[in-house]
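One protein chain is absent from this view; the other protein chains keep their places.
Showing chain A:
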Amino acid sequence: MSDNKIALVTGASRGIGKAIAEHLANDGMTVIGTATSNGGAEAITAYLSALGNEGCGMRLDVADSDSVTEVIKAITERFGAPTVLVNNAGITRDNILMRMKDDEWDSVINTNLNALYRVSKACLRGMTKARWGRIVNITSVVGAMGNMGQSNYAATKAGAQGFARALARELGSRAVTVNSVAPGFIDTDMTRELPDAQRDALQGQIPLGRLGDPAEIAAVVSFLCSNAAGYVTGETIHVNGGMYMA
């Protein structure tokens, strides 16, 4: 399906991002995965090489504008301009709002939401020029349902979906689609931090009766990045085992 497209996946060292990077590599794209540490970037290079992919891992802090500019430039020089972007990097700093600190609020907004502005903007030139592009934001069911202790995280995830709808309108005439995938509770390090009691309670709210697998998110992202998905834009696809049905 791919004529050697360059795909950029942020936050690809583990969890959902890693599953997405592997899936896009198997789709035939050259994948660049980013991580905030050198160790993470090396791990990405290792698993991409194992798949025979020409891409690599790179160190990128999506919360830092200069880092974003540098990395996009380096990718463009070495591989060509990315026309597939998966904004996956994200963090949580949970606290009920009455106890939330400025830095908990600010760091989540900066990494999860401001980064969309930085990274997407840096990739748009290549996409509009190619008259083809795919941007997928990984959001969360929490952006739609809310979740106790996650006002900062929920705000960024709902914000990312609004961002996608506005950008989809701006870029439609250039055949660039912008969508969101909203995972429910997926079995990753992020959800492993939850207390057991909360995990059990959650499971009871999921019709399919289990947490999701990162590969089940990657499959939907892969579809949205394909040529076949060319008429889907501005949409949020929920992948949550039925715990929230939009």
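Here is the rule we go by: a residue touches a chain if its C-beta (ideal position, glycine included) is under 8 Å from a C-beta of that chain, and two chains touch if they have at least 3 such contacts; residues count from 1.
Throughout what follows, contacts and distances are computed from a predicted model.
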Absent chain [UniProt protein name; select from "Acyl carrier protein", "Phosphoribosylformylglycinamidine synthase subunit PurL", "ABC transporter substrate-binding protein" or "FAD-dependent oxidoreductase"]: "Acyl carrier protein"
Residue among A:T76, A:N114 or A:T128 that touches the chain left out of view: A:T128
Positions on chain A where the hidden chain makes contact: 125, 128-129, 170-171, 173-174
